[in-house]
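Attaching a single structure in C-alpha cells format; questions to follow.
What you see is the complex with one protein chain gone and the rest in place.
First chain written, first letter: the chains are A, B and C, and each begins at residue 1.
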Amino acid sequence: MIVVMNYQADKNDIQSVVNRLEGLGFKIHLSEGVERTIIGAVGDKTQINDVALEAMPGVEKVVPIMHQYKLASKVFKKESTIVKVKGLEIGGGKLQVMAGPCAVESREQLLEAAKQVKEAGGTILRGGAFKPRTSPYSFQGLEEEGLKLLAEASEATGMPIVTEVMDASALPLIREYADILQIGARNMQNFFLLRKVAKENKPVLLKRSPSATIEEWLMAAEYILAEGNFDVILCERGIKSFETYTRNTLDLTAVPVVKYLSHLPVIVDPSHAIGDWRFVGDMSKAAVVSGADGLMIEVHPNPPEALCDGKQSLTPENFKKLMKELNIIANTLGKSLNDS
Amino acid sequence: MIVVMNYQADKNDIQSVVNRLEGLGFKIHLSEGVERTIIGAVGDKTQINDVALEAMPGVEKVVPIMHQYKLASKVFKKESTIVKVKGLEIGGGKLQVMAGPCAVESREQLLEAAKQVKEAGGTILRGGAFKPRTSPYSFQGLEEEGLKLLAEASEATGMPIVTEVMDASALPLIREYADILQIGARNMQNFFLLRKVAKENKPVLLKRSPSATIEEWLMAAEYILAEGNFDVILCERGIKSFETYTRNTLDLTAVPVVKYLSHLPVIVDPSHAIGDWRFVGDMSKAAVVSGADGLMIEVHPNPPEALCDGKQSLTPENFKKLMKELNIIANTLGKSLNDS
Amino acid sequence: MIVVMNYQADKNDIQSVVNRLEGLGFKIHLSEGVERTIIGAVGDKTQINDVALEAMPGVEKVVPIMHQYKLASKVFKKESTIVKVKGLEIGGGKLQVMAGPCAVESREQLLEAAKQVKEAGGTILRGGAFKPRTSPYSFQGLEEEGLKLLAEASEATGMPIVTEVMDASALPLIREYADILQIGARNMQNFFLLRKVAKENKPVLLKRSPSATIEEWLMAAEYILAEGNFDVILCERGIKSFETYTRNTLDLTAVPVVKYLSHLPVIVDPSHAIGDWRFVGDMSKAAVVSGADGLMIEVHPNPPEALCDGKQSLTPENFKKLMKELNIIANTLGKSLNDS
Partner (left out) sequence: MIVVMNYQADKNDIQSVVNRLEGLGFKIHLSEGVERTIIGAVGDKTQINDVALEAMPGVEKVVPIMHQYKLASKVFKKESTIVKVKGLEIGGGKLQVMAGPCAVESREQLLEAAKQVKEAGGTILRGGAFKPRTSPYSFQGLEEEGLKLLAEASEATGMPIVTEVMDASALPLIREYADILQIGARNMQNFFLLRKVAKENKPVLLKRSPSATIEEWLMAAEYILAEGNFDVILCERGIKSFETYTRNTLDLTAVPVVKYLSHLPVIVDPSHAIGDWRFVGDMSKAAVVSGADGLMIEVHPNPPEALCDGKQSLTPENFKKLMKELNIIANTLGKSLNDS
C-alpha cells in the first residue's frame, strides 16, 4: 500500500501516518520527493481495509497495490478449480451447457424444454422457481410447485438442476431440489445470502452484478470461499453501460481476465446480457472461444408465450442448431461439449 | 405500446401480432407505412410485461410508451407524500438531516457522534449495526449490540433511528429498534426483502442502486407501495460511471426528475456517492438547492479511527460548520432545517 | 414518431401539436386514452430532427420509432458492402488482419514489424504517423517522415496502408500515402473531418468512439455515406464503462448487431479496447467468431521499447501463433484468412 502525502503535508503529518502504520505492524519505506512524500507500507493488508488514512491530515490518497481477495486468487491456488456436480465437471476440459426456460411456468412447458435441451446436448437444466422481476406486476415464479417440476424434469432427463436462491429463508426448501445454487446478479453483493448459501455444501453459481467490477465480483466469491466452500462457478451476464441497443453489455474480456486472476471456473450467460435471441448464438460461440467453461442459455418451447424473458429465449430448433455449431468450435479448440 | 414490424414482415406476421394483442384486450391502431408497419396498442399495460412480442416473427421491436410504475407516479397521486416519523416530517417544508457514523463501533463512539449530530441540528440518527462490506475481512457490524446502542443514543438525544436491514431474517430484531428501515443500495432490487420490509408498517428509506436507472428505482419503490406502505423515502447515493476520482457519480439531477415523476420524498447521501469528505460539504449544499427533502451524512468523532468509511466521514466540527451553511441556504430557498 | 402528451395537457395543447405536425406534412393518428393522449405521426422523419416538440406546452416526451440513419441501414441496401483496397476485399468471405505498430517510430522498427506481419499472414499494414496522445508530453508521431516509412514498408511487403487522419489539414499529405484513411475513436463525431475525408474517394475506417452508442456510430458513418462514399469499414475498439481492469470494455456484441442493422463491414481492434497484450489473443479469436470481417492488431518488434502502447502490443512470435489459431477458427466457420 502506498500513501501519497499532499504537497502541503508537513513533518508532523508524515510522522503521524508512519506511526499509525507502524502501530499496525507495517514495515515502512519513506520516499521524500521534491514535491511530496510517498510512504510505502508492507504488511498484512487485510487490516488496512478498516483504516481510513485519507482522513488523516496531509494525506492526498492511498493507492492499494495488492488485490483484496486471497482465496479466489491464482496466487493462493495455482491449479484450476473443477466443480463437480452429479458426475459432471465444470472447469475441466469439457464445456457444460446449462439451458432451460427463464421461469418454470407449467409442467408441460418445463418437461418439453428439458427434453429438448437434453436431446440437443445440454447437460444441466436451468429454470427459475423464484423470479426477481423489475415490476411487482410481473409473474414472480411458481415457487415450491416450480421446484417440484424441476425435480421431475431432472428425473426424466438425468440433468442436474441449477436454480436461483433469492432469499435465505427459501434455502431449506431449495436445497432439497437444487444441485447448484444460483446467486442472481442483483444479489451478488447480498453478503448475508452469500454466507448462508456457502454453508450448504453445494456448488454455487455466482452471477456478476451488472454494476460490479471484476475485482468486486471476485470479492463476492471470496465470501463464499471464506466459508470453506470452494465450489464456486462464476457467471458473466452483462454489465451496465450507456449502450441501449442491448439489455446490458456482455463483457466477454472478463472471461480471460478472470482465468488470469483466479482459479475458479467461469461461464457466460449471453441471454440475459444481450436480451435479444437474435444475437445469443453468435455470442455463445464467441464466449466459448474466449475461454469460458460453459454457457447458460435460455430455451423456451414457445418464446412468444413465455411469461418471462421470451425476447431473449431460443426456440428448441435454434438451440439445437447452436449446439451443433458449438460442438464444432469446441472441437477446434481441443475441447468438447460434455455429451459428445 | 408501439410494435414496430421489420421491413420484411408480411401480412401474416402483422395479423398474428394484432390477434395476439386483441386477445389480450388491447385496442389496436394500425399504421402501414411504405417501409414498415407500426402497430399501436392501447390498454392495460401491466399485462404486457409478460408478453414477448419481440419473439414473434416479423417484430423488430416493442417501444413502451408509458412508465411501468403506477402507485409511485404523480399521475396516480398528485400531492407530495409526507412521511412522518416521531413527529418529524420528511417531504414537507423542513429539511431533515440524517447523520451519524457509517457503523456503530462502540458505545462511546456512537453516543459522542449522536450528541454532536444533535447539537449541530441533525434530526435523525443513522448508524449501521449490520454492515454490507465488499471484503469478508472487513468489520461487519456489532449486530444486536449495535442496535441496543442505537436505542440508547436515540433515548439520550431524542432522535429517531434509521438503520439498514440487510436480510429479512433480521427484521424481527431490527423492528424493535429502528424508526426507519433502510434498504441499502445493493439490496434495491432484492424484491423479497422489499416486500417483507414493506409489511412492517414503518417508513422505508430506499437507496438507489448504483446501477439502477431512475425508472428501475421507482419500480423498486412500487414493490413497497404495492404492499400498501406509502411511507417510502427515496435516497440518491451515486451511480456507477467511468469516472474513478470519486467513488460513484452523484446524480443530483435525479432529485428534480424524481420530484417531477413521483410524489415520493427524496433525500441525498453525498457521503457514499463521493467517498471523500472533502467534497461532501459542497455537494450537500448543492443537493438542498436541487430540491432534496433532506440529507444523509456520515459523521464520526474521529474519522481516521473509523472501522468503516472513515475517508468519507465528516468530523463533528466540519458537520457543525456545514449545518450552519445549510441553514442559510435553506432559508434563502424559503425552507428551513427542521430544528431551526 | 410518437408524441406522448402529459396528463395535464388540454385540448388546445393537443391541437397545437397536431397543427404543428400537419404543417410539416405528417399524417396524424390520435389516440385519446383515459390518462393521456398519444399522437402518432407518420411522414419524413428527417424533418423532425429539427423540431423541438418537447418544448411545446403539454408535451411529455417524443418517442422516435425509426432509426435516424438511412444510407447505412440494411433497409436501404440489403446486400453486404464489400470494400476493396488494392485487390483485397473487406466484408467478403475472407478475413483481413490489419497489423503493425501503434506508431511509426523508426525505419528499422517499421520495416521489421511489416515483414513479420506479412510473414504471419497479415494483409494490411497499420501504423500511426500522427498520434493523438492523452498527454502533450508523450511522443506525437513522426508525421511526414512516418508516412514515407509506411510507403517504403508497403512497397517492401505489398501490403496496403491504413493510417489515421487526425485533422483535415493533413489530408493533402496523407492521401499520397494511405490506402485506407482511418478516423480515430476520438474523432468519430468530428463531423467536419468526416465530410472532408469522405470526399477523398478512398476507403474510410471509422473507429467507434468510446462513448458512442451503436446508433451514434452508424450516424457518423451516415455522414460519410451522405457524401457519396460507401467504402466505410466500421471498427469496434471498446467503450467506456465502470470496469477499470481493462482500458475499455470491448463490446463484441456490437459486431452481430451492426451486421443486423447495417450492410457495412465491421472489424474489431482488441488491442486498444483491452489495453493489455495478455488478452488480445483470446479476444481476437472471439471477435472472428462473433462475425467480424477482420481485425486490427498492434504488433511491435520489441514492445517494452515501444514509444506508444507497448503494453497492448503483441510480439511477432505471439502474433504468428495467434494467426495460426485464427486460421483454424476461420476455417471452422467456413471462412479463411485472406492469405490462406
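Throughout what follows, a residue touches a chain if its C-beta (ideal position, glycine included) is under 8 Å from a C-beta of that chain, and two chains touch if they have at least 3 such contacts.
Since this is a predicted model, take the numbers as computed values, not measurements.
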*Looking beyond the chains shown, say which of C:V18, C:L53 or C:A156 touches the absent one.*
C:L53
*Check the options C:A153, C:M219, C:L234 or C:L326 and report the residue that touches the missing chain.*
C:M219
_Option from C:E35, C:E144, C:D167 or C:E325 whose C-beta touches the chain left out_ = C:D167
_Option touching the unshown chain, where C:Q182, C:N229 or C:S313 are the choices_ = C:S313
*asked:* Tell me which stretches of chain C touch the chain missing from the display.
replied: 20, 46, 49-56, 68-69, 130, 132-140, 166-169, 186-187, 189-193, 209-211, 216, 219, 222-223, 226, 240, 276-277, 303-311, 313
_Positions on chain A contacted by the hidden chain, ascending_ = 2, 4, 7, 29, 31, 33, 35-36, 38, 40, 42, 63, 65-66, 75, 240-242, 244
*Can you list where chain B touches the absent chain?*
211, 213-215, 239-246, 249-257, 260, 273-274, 278-279, 282-283, 285-291, 328-329, 332
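Criterion: only the chains that are shown with their structure count from here on.
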_Central chain (by mean CA position)_ = A
*Please compute the C-alpha centroid of chain B, do the same for chain C, then give the distance between them in whole Å.*
38
*Mind pulling the chain B residues that touch 2 or more other chains?*
240
